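One protein chain omitted, others in place.
Right after this comes chain A.
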Amino acid sequence: MWTTIVQIMPYAIVFTIPLLITALGALFSERSGIVNIGLEGLMVVGAFAGAFVIFKFQELWPHNVAALWLGLLAAMLVGVLFSLLHAFASINLSANQIISGTAINMIAGAITVFLARNMTGSGNIRITSGFSRYDVPLFSEIPIIGKLLFTGTYDTTWLILLIVAVSTIVLYKTPFGLRLRACGEHPHAAEAAGINVKKMRYMGVMISGAFAGLGGAIIIVTFAGEFTGSVSGLGFLALASLIFGQWKPLGILAATLFFGFASTVANVSQVIPSLAVFPPVILKVFPYVVTLLALIVFSKSSRAPQAAGEPFDSGKR
(Lines give C-alpha, C1' and ligand atoms only; values in the text may rest on other atoms or scores of the structure.)
Protein backbone atom coordinates (compact mmCIF):
# COMPACT_ATOMS: atom_id res chain seq x y z
CA MET A 1 0.00 0.00 0.00
CA TRP A 2 2.66 2.50 1.10
CA THR A 3 4.89 1.74 -1.85
CA THR A 4 1.93 2.25 -4.14
CA ILE A 5 1.25 5.66 -2.67
CA VAL A 6 4.91 6.62 -2.94
CA GLN A 7 4.86 5.50 -6.55
CA ILE A 8 1.73 7.44 -7.41
CA MET A 9 2.23 10.64 -5.43
CA PRO A 10 4.71 12.45 -7.74
CA TYR A 11 2.41 11.79 -10.70
CA ALA A 12 -0.60 12.92 -8.72
CA ILE A 13 1.13 16.20 -7.85
CA VAL A 14 2.02 16.79 -11.48
CA PHE A 15 -1.60 16.22 -12.44
CA THR A 16 -2.83 18.45 -9.60
CA ILE A 17 -0.84 21.55 -10.55
CA PRO A 18 -2.76 22.67 -13.68
CA LEU A 19 -6.02 22.05 -11.82
CA LEU A 20 -4.79 24.03 -8.85
CA ILE A 21 -3.71 27.12 -10.75
CA THR A 22 -6.88 27.15 -12.85
CA ALA A 23 -9.13 26.78 -9.82
CA LEU A 24 -7.17 29.52 -8.07
CA GLY A 25 -7.78 31.84 -11.02
CA ALA A 26 -11.48 31.02 -10.88
CA LEU A 27 -11.36 31.90 -7.19
CA PHE A 28 -10.30 35.44 -8.07
CA SER A 29 -13.02 35.71 -10.69
CA GLU A 30 -15.83 34.42 -8.47
CA ARG A 31 -14.67 36.40 -5.47
CA SER A 32 -15.03 39.49 -7.63
CA GLY A 33 -18.56 38.38 -8.51
CA ILE A 34 -18.15 36.83 -11.94
CA VAL A 35 -18.80 33.12 -12.38
CA ASN A 36 -16.30 31.77 -14.87
CA ILE A 37 -17.52 28.56 -16.40
CA GLY A 38 -15.21 29.19 -19.36
CA LEU A 39 -12.18 27.74 -17.56
CA GLU A 40 -12.04 24.77 -19.91
CA GLY A 41 -11.87 27.06 -22.93
CA LEU A 42 -9.31 29.34 -21.32
CA MET A 43 -7.12 26.32 -20.54
CA VAL A 44 -7.44 25.20 -24.17
CA VAL A 45 -6.30 28.55 -25.58
CA GLY A 46 -3.49 28.59 -23.02
CA ALA A 47 -2.40 25.11 -24.03
CA PHE A 48 -2.56 26.11 -27.69
CA ALA A 49 -0.66 29.37 -27.29
CA GLY A 50 1.93 27.72 -25.08
CA ALA A 51 2.45 24.80 -27.43
CA PHE A 52 2.64 27.02 -30.50
CA VAL A 53 5.14 29.50 -29.04
CA ILE A 54 7.31 26.73 -27.62
CA PHE A 55 7.14 24.87 -30.95
CA LYS A 56 8.36 27.95 -32.82
CA PHE A 57 11.09 28.88 -30.35
CA GLN A 58 12.34 25.31 -30.08
CA GLU A 59 12.90 25.41 -33.86
CA LEU A 60 15.06 28.51 -33.32
CA TRP A 61 16.93 27.47 -30.17
CA PRO A 62 16.76 23.75 -29.61
CA HIS A 63 17.39 22.55 -26.03
CA ASN A 64 16.89 25.96 -24.48
CA VAL A 65 14.55 26.07 -21.45
CA ALA A 66 13.80 29.73 -22.15
CA ALA A 67 11.46 28.59 -24.93
CA LEU A 68 9.32 26.83 -22.33
CA TRP A 69 9.13 29.87 -20.07
CA LEU A 70 8.27 32.09 -23.02
CA GLY A 71 5.55 29.62 -23.91
CA LEU A 72 4.07 29.85 -20.40
CA LEU A 73 4.17 33.64 -20.54
CA ALA A 74 2.46 33.65 -23.93
CA ALA A 75 -0.20 31.29 -22.58
CA MET A 76 -0.95 33.71 -19.75
CA LEU A 77 -1.22 36.67 -22.11
CA VAL A 78 -3.52 34.84 -24.50
CA GLY A 79 -5.56 33.64 -21.54
CA VAL A 80 -6.01 37.25 -20.41
CA LEU A 81 -6.98 38.41 -23.89
CA PHE A 82 -9.49 35.62 -24.28
CA SER A 83 -10.98 36.19 -20.84
CA LEU A 84 -11.66 39.80 -21.83
CA LEU A 85 -14.45 38.47 -24.06
CA HIS A 86 -16.11 36.98 -21.01
CA ALA A 87 -15.42 40.12 -18.96
CA PHE A 88 -16.87 42.42 -21.59
CA ALA A 89 -20.00 40.33 -22.04
CA SER A 90 -20.71 39.81 -18.36
CA ILE A 91 -19.53 43.13 -16.93
CA ASN A 92 -20.29 45.73 -19.60
CA LEU A 93 -23.21 44.04 -21.31
CA SER A 94 -24.63 42.38 -18.15
CA ALA A 95 -24.92 39.13 -20.08
CA ASN A 96 -25.74 35.88 -18.39
CA GLN A 97 -22.38 34.65 -17.14
CA ILE A 98 -23.10 30.97 -17.67
CA ILE A 99 -23.97 31.53 -21.31
CA SER A 100 -20.97 33.76 -21.89
CA GLY A 101 -18.69 31.20 -20.26
CA THR A 102 -20.16 28.39 -22.31
CA ALA A 103 -19.53 30.45 -25.44
CA ILE A 104 -15.89 30.79 -24.39
CA ASN A 105 -15.63 27.01 -24.08
CA MET A 106 -17.12 26.41 -27.51
CA ILE A 107 -15.19 29.07 -29.35
CA ALA A 108 -11.89 28.06 -27.74
CA GLY A 109 -12.09 24.45 -28.90
CA ALA A 110 -13.00 25.45 -32.44
CA ILE A 111 -10.62 28.33 -32.98
CA THR A 112 -7.53 26.58 -31.64
CA VAL A 113 -7.97 23.48 -33.78
CA PHE A 114 -8.62 25.71 -36.79
CA LEU A 115 -5.48 27.74 -36.15
CA ALA A 116 -3.40 24.68 -35.37
CA ARG A 117 -4.39 23.08 -38.70
CA ASN A 118 -3.52 26.26 -40.58
CA MET A 119 -0.18 26.70 -38.86
CA THR A 120 1.17 23.20 -38.56
CA GLY A 121 -0.85 21.22 -41.05
CA SER A 122 -2.33 18.87 -38.45
CA GLY A 123 -4.66 19.69 -35.58
CA ASN A 124 -1.93 18.76 -33.10
CA ILE A 125 1.16 20.67 -32.02
CA ARG A 126 3.96 18.56 -30.54
CA ILE A 127 6.79 20.20 -28.64
CA THR A 128 10.21 18.56 -28.79
CA SER A 129 10.82 18.55 -25.06
CA GLY A 130 9.13 19.76 -21.89
CA PHE A 131 10.52 20.52 -18.46
CA SER A 132 12.55 17.77 -16.91
CA ARG A 133 11.91 16.26 -13.52
CA TYR A 134 14.35 16.32 -10.68
CA ASP A 135 14.63 15.39 -7.03
CA VAL A 136 14.98 18.42 -4.79
CA PRO A 137 18.43 18.18 -3.15
CA LEU A 138 18.39 17.61 0.64
CA PHE A 139 14.59 17.77 0.90
CA SER A 140 14.10 14.51 -0.95
CA GLU A 141 16.26 12.87 1.75
CA ILE A 142 13.71 13.69 4.46
CA PRO A 143 12.05 10.49 5.61
CA ILE A 144 8.45 9.93 4.43
CA ILE A 145 7.60 13.38 3.01
CA GLY A 146 10.84 13.56 1.04
CA LYS A 147 9.72 10.61 -1.05
CA LEU A 148 6.17 11.89 -1.32
CA LEU A 149 6.67 15.55 -2.10
CA PHE A 150 10.21 16.23 -3.22
CA THR A 151 11.00 13.53 -5.77
CA GLY A 152 10.36 13.83 -9.50
CA THR A 153 9.24 17.47 -9.31
CA TYR A 154 8.99 20.12 -12.00
CA ASP A 155 9.96 23.79 -11.73
CA THR A 156 6.38 24.66 -12.58
CA THR A 157 5.14 22.86 -9.47
CA TRP A 158 7.16 25.14 -7.22
CA LEU A 159 6.15 28.19 -9.25
CA ILE A 160 2.45 27.39 -8.85
CA LEU A 161 2.77 26.69 -5.14
CA LEU A 162 4.47 30.05 -4.77
CA ILE A 163 1.61 31.70 -6.68
CA VAL A 164 -0.89 30.02 -4.35
CA ALA A 165 0.92 31.35 -1.30
CA VAL A 166 1.16 34.86 -2.73
CA SER A 167 -2.49 34.77 -3.82
CA THR A 168 -3.61 33.83 -0.33
CA ILE A 169 -1.79 36.84 1.06
CA VAL A 170 -3.12 39.12 -1.67
CA LEU A 171 -6.67 37.94 -1.10
CA TYR A 172 -6.76 38.24 2.68
CA LYS A 173 -4.07 40.71 3.62
CA THR A 174 -4.07 43.48 1.04
CA PRO A 175 -6.47 46.31 0.18
CA PHE A 176 -6.83 44.79 -3.29
CA GLY A 177 -8.06 41.50 -1.84
CA LEU A 178 -10.46 43.21 0.53
CA ARG A 179 -11.95 45.23 -2.30
CA LEU A 180 -12.15 42.24 -4.61
CA ARG A 181 -13.98 40.16 -2.02
CA ALA A 182 -16.34 43.04 -1.26
CA CYS A 183 -17.29 43.21 -4.95
CA GLY A 184 -18.22 39.54 -4.90
CA GLU A 185 -20.22 39.72 -1.70
CA HIS A 186 -21.99 43.07 -1.85
CA PRO A 187 -21.02 45.21 -4.85
CA HIS A 188 -23.28 48.04 -3.73
CA ALA A 189 -21.40 48.27 -0.47
CA ALA A 190 -18.16 48.37 -2.41
CA GLU A 191 -19.49 51.07 -4.68
CA ALA A 192 -20.66 53.13 -1.72
CA ALA A 193 -17.12 52.90 -0.37
CA GLY A 194 -15.85 54.50 -3.56
CA ILE A 195 -14.62 51.32 -5.24
CA ASN A 196 -14.90 50.90 -8.99
CA VAL A 197 -16.77 47.59 -9.08
CA LYS A 198 -16.42 47.12 -12.83
CA LYS A 199 -12.67 47.58 -12.67
CA MET A 200 -12.30 45.10 -9.83
CA ARG A 201 -14.40 42.55 -11.69
CA TYR A 202 -12.28 43.02 -14.80
CA MET A 203 -9.20 42.34 -12.68
CA GLY A 204 -10.79 39.19 -11.27
CA VAL A 205 -11.68 37.80 -14.68
CA MET A 206 -8.30 38.70 -16.18
CA ILE A 207 -6.44 36.97 -13.36
CA SER A 208 -8.64 33.97 -13.97
CA GLY A 209 -7.76 34.09 -17.67
CA ALA A 210 -4.04 34.33 -16.97
CA PHE A 211 -4.05 31.48 -14.47
CA ALA A 212 -6.23 29.20 -16.60
CA GLY A 213 -3.99 29.88 -19.61
CA LEU A 214 -0.97 29.05 -17.49
CA GLY A 215 -2.69 25.87 -16.29
CA GLY A 216 -3.37 24.81 -19.87
CA ALA A 217 0.22 25.39 -20.92
CA ILE A 218 1.59 23.54 -17.89
CA ILE A 219 -0.23 20.45 -19.13
CA ILE A 220 1.77 20.73 -22.34
CA VAL A 221 5.17 21.28 -20.74
CA THR A 222 4.79 18.57 -18.11
CA PHE A 223 2.80 15.41 -18.74
CA ALA A 224 1.19 15.89 -22.18
CA GLY A 225 3.92 17.18 -24.50
CA GLU A 226 1.38 17.77 -27.24
CA PHE A 227 -1.55 20.06 -27.93
CA THR A 228 -4.54 18.06 -29.16
CA GLY A 229 -7.38 20.56 -29.12
CA SER A 230 -8.73 19.75 -25.68
CA VAL A 231 -7.79 19.54 -22.01
CA SER A 232 -10.22 16.66 -21.43
CA GLY A 233 -12.45 18.25 -18.83
CA LEU A 234 -9.78 19.57 -16.49
CA GLY A 235 -11.37 23.03 -16.60
CA PHE A 236 -14.63 21.70 -15.29
CA LEU A 237 -12.78 19.66 -12.71
CA ALA A 238 -11.11 22.92 -11.61
CA LEU A 239 -14.54 24.51 -11.26
CA ALA A 240 -15.69 21.57 -9.16
CA SER A 241 -12.56 21.96 -7.01
CA LEU A 242 -13.42 25.59 -6.44
CA ILE A 243 -16.81 24.62 -5.03
CA PHE A 244 -15.41 21.60 -3.19
CA GLY A 245 -12.75 23.88 -1.73
CA GLN A 246 -15.44 26.35 -0.63
CA TRP A 247 -13.89 29.34 -2.45
CA LYS A 248 -10.81 29.33 -0.20
CA PRO A 249 -7.20 28.97 -1.39
CA LEU A 250 -6.29 26.19 1.03
CA GLY A 251 -9.60 24.46 0.42
CA ILE A 252 -8.81 24.51 -3.29
CA LEU A 253 -5.36 23.11 -2.64
CA ALA A 254 -6.90 20.18 -0.78
CA ALA A 255 -9.68 19.67 -3.32
CA THR A 256 -7.38 19.69 -6.34
CA LEU A 257 -4.95 17.36 -4.62
CA PHE A 258 -7.81 14.99 -3.97
CA PHE A 259 -8.89 15.10 -7.61
CA GLY A 260 -5.30 14.85 -8.80
CA PHE A 261 -4.65 11.82 -6.66
CA ALA A 262 -7.93 10.08 -7.47
CA SER A 263 -7.57 10.66 -11.22
CA THR A 264 -3.99 9.44 -11.17
CA VAL A 265 -5.02 6.31 -9.32
CA ALA A 266 -7.62 5.68 -12.02
CA ASN A 267 -5.15 6.35 -14.82
CA VAL A 268 -2.36 4.09 -13.56
CA SER A 269 -4.49 1.38 -11.96
CA GLN A 270 -3.86 -1.14 -14.74
CA VAL A 271 -0.09 -1.08 -14.41
CA ILE A 272 0.04 -1.26 -10.63
CA PRO A 273 -0.81 -4.76 -9.45
CA SER A 274 -2.24 -3.78 -6.05
CA LEU A 275 -4.75 -1.49 -7.80
CA ALA A 276 -5.56 -3.75 -10.71
CA VAL A 277 -7.88 -5.74 -8.50
CA PHE A 278 -10.44 -2.90 -8.62
CA PRO A 279 -12.52 -2.68 -11.76
CA PRO A 280 -11.15 0.38 -13.63
CA VAL A 281 -14.59 1.87 -14.08
CA ILE A 282 -15.02 2.19 -10.31
CA LEU A 283 -11.72 4.01 -9.98
CA LYS A 284 -12.61 6.29 -12.87
CA VAL A 285 -15.97 7.37 -11.49
CA PHE A 286 -14.74 7.56 -7.90
CA PRO A 287 -13.69 11.26 -7.89
CA TYR A 288 -16.90 12.33 -9.55
CA VAL A 289 -19.11 10.39 -7.17
CA VAL A 290 -17.24 11.91 -4.25
CA THR A 291 -17.74 15.36 -5.81
CA LEU A 292 -21.46 14.80 -6.06
CA LEU A 293 -21.65 13.63 -2.47
CA ALA A 294 -19.50 16.54 -1.32
CA LEU A 295 -21.67 19.04 -3.15
CA ILE A 296 -24.75 17.60 -1.46
CA VAL A 297 -23.13 17.70 1.97
CA PHE A 298 -21.72 21.20 1.52
CA SER A 299 -24.78 22.69 -0.16
CA LYS A 300 -26.23 23.77 3.18
CA SER A 301 -23.11 25.52 4.38
CA SER A 302 -21.96 26.83 1.03
CA ARG A 303 -19.78 29.90 1.30
CA ALA A 304 -20.16 31.00 -2.30
CA PRO A 305 -19.67 34.74 -2.80
CA GLN A 306 -23.18 36.11 -2.46
CA ALA A 307 -23.21 38.29 -5.54
CA ALA A 308 -21.38 35.83 -7.83
CA GLY A 309 -23.24 35.44 -11.10
CA GLU A 310 -25.28 38.61 -10.71
CA PRO A 311 -24.64 41.48 -13.11
CA PHE A 312 -23.91 44.66 -11.19
CA ASP A 313 -26.46 47.39 -11.72
CA SER A 314 -25.62 50.38 -9.59
CA GLY A 315 -29.15 51.79 -9.89
CA LYS A 316 -30.83 48.66 -8.54
CA ARG A 317 -32.24 49.08 -5.05
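Structural remarks
Just so we're on the same page, contacts are C-beta pairs under 8 Å (C-beta built on N, C-alpha and C of every residue); 3 or more make two chains touch, one makes a residue touch a chain; residues count from 1.
The working rule: contacts and distances are computed from a predicted model.
Of the names listed as "Cytochrome c-type biogenesis protein CcmE", "histidine kinase", "Peptidoglycan glycosyltransferase MrdB" or "Galactose/methyl galactoside import ATP-binding protein MglA", the one that matches the UniProt record for the absent chain is "Galactose/methyl galactoside import ATP-binding protein MglA". Only one of A:D135, A:D155, A:E185 or A:E310 touches the absent chain when the whole complex is considered: A:E185.
Summary of contacts with the chain left out: across A:G121, A:P137, A:P175 or A:P273, the touching residue is A:P175.
Contacts to the hidden chain, counted on chain A, fall at residues 169, 173-175, 178-179, 181-182, 185-186, 188-190, 192-195, 303, 306, 316-317.
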